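Missing here: one protein chain of the complex. Every other protein chain is in place.
Read from first to last, the chains carry the letters A and B; within each, the first residue is number 1.
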Amino acid sequence: MIALLLRDLRLAVRAGGGFGLGLAFFLIVTVLVPFGVGPETGLLSRIAPGVLWIGALLACLLSLDRILALDWEDGSLDLLATAPLPMEGIVTVKALAHWLTTGLPLVLAAPLLGVLLSLPPGGYLWVMVSLAVGTPALSVIGTFGAALTVGLKRGGLLLSLLVLPLYVPTLIFGAEVARRGAEGLAVETPLLMLGGVSAGVIALLPFASAAVLRINLR
Amino acid sequence: MSIWEYANPVKFIRTTDVVLPWISVAAVLCLATGLVWGFFFTPDDYRQGSTVKIFYLHVPAAMMAINAWAMMLVASLVWIVRRHHVSALAARAAAPVGATFTVIALATGALWGQPMWGTWWAWDPRLTSFLVLFLFYLGYMALWSAIENDDTAADLTSILCLVGSVFAILSRYAVLFWNQGLHQGASLSLDKQENVSDIFWYPALVCIAGFVLLFVALVFLRTQTEIRARRSRALLARERQA
């Protein structure tokens, strides 16, 4: 499992792996928002937590089809399926690799982009915490979506359509933590809910992803 | 005699062919009675005025939009466990019907909300949950039409339906947490106290029956269609091989 993880990480970091792509996309989205809504500081600082969350979510979405598509194309997915590793383990490792290469950089970059959006000082910590708790769920849900659409030729758009509704609970609770943190309110309730959603998703969804992948490899 | 006999496509088509005209007629009768009754022969509400008449379309459509998803969930489970094709095809057949009912509920709700709440749309929990439900229907139908192999499509969509159901319920509570709503509570609960009065209740009941029958009739018809389409594809594939 660790070997698979290292392999996926190496592939992602190498050229063409799309490692920096998600980050660049996140940057561009956050830069475009002030152009769209105007440069007024008060407004920006009010919507900053939500914008950061939406940006992170879209950046995550962008890189989802890479989770399985490349391995599917060169046939290494079939090899992995015949390996002694259980399918559940494979999809979990894939999701973990996706999180390490996409989710974690997003978490670390969020405070910098928060400066651009004049995020209130109290918000930085909670934006990072909420993203750190929420993005693993995004990766795991995304792996499920990627497993559903892996064999399809134009799966990218369908993947977004399938995955976005599944992102609703995570987004609601995550953005709520960030917003309350930025406004200096109590964050415990949404944070616990966010953690609960993430934990439940990480524990259960790999089974669904593995089942789907087995069907697709049949 | 067990319910699984209807898992045989031929038997299903033969039985539904007999039943379908009756259900269709009953659906049309119920809908016509309920809607005409509601539209022409009920008084205006003292607060809502004549907009209370929208309720006869809005409530049954909303109920059936949710029940259609529940039916798809059951059909998907049956497919996963017992692998009866008719079940998977019935789930596929129900999706567009459920999506249409969702649109009806959303549209009539918007038309009602405009004069009553002063806005077409509010990010109210119930409204938002319905929008999310509509997105789920869209994704489900898109996945069905994207996959060519029938069995793979049935497997994948039924798992999507299971996962989607869990997330739909999660979203429901997340949305409730996110915003307190304008929408009134249950108008048809068993608790008599908060119920609407009988004058509005009886025609609504007939309308609900009409929507249920309409849904059943449409699902039967569409399932027959899917069974035939599947058989056509299978025969064509055999021809091409020969």
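The criterion applied here is as follows: a contact is a pair of C-beta atoms (placed from the backbone, for glycine too) under 8 Å apart; a residue touches a chain by one contact, two chains touch by 3 or more.
Rule of thumb we're sticking to: contacts and distances are computed from a predicted model.
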Among "CysO-cysteine peptidase", "Peptide ABC transporter permease", "Heme exporter protein D" or "N-methylglutamate dehydrogenase subunit B", the UniProt name of the subunit that does not appear here: "Heme exporter protein D"
Interface partners of the hidden chain - shown chains only, full complex considered: B
Of B:W112, B:F134 or B:F167, the one touching the omitted chain in the full complex: B:W112
Residues of subunit B (touch criterion as defined above) contacting the omitted chain: 35, 39-40, 44, 49-51, 53-54, 57-58, 61, 96-97, 100, 103-104, 107-108, 111-112, 114-115, 214, 218, 221-222, 224-225, 228-229, 231-232, 235-236, 238-239, 242
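Definition applied: only the chains that are shown with their structure count from here on.
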Euclidean distance of C-alpha centroids - subunit A vs subunit B, Å: 32
In the complex with subunit B, residue positions of subunit A that touch it: 144, 148-149, 151-152, 155, 158, 161-162, 164-166, 168-169, 172-173, 176, 189-190, 193, 197, 205, 208, 211-212, 215-216, 218
Subunit A contact footprint on subunit B (complex, rising order): 132, 135-136, 138-139, 142-143, 146-147, 152, 155-156, 159-160, 162-164, 167, 170-171, 173-175, 177-178
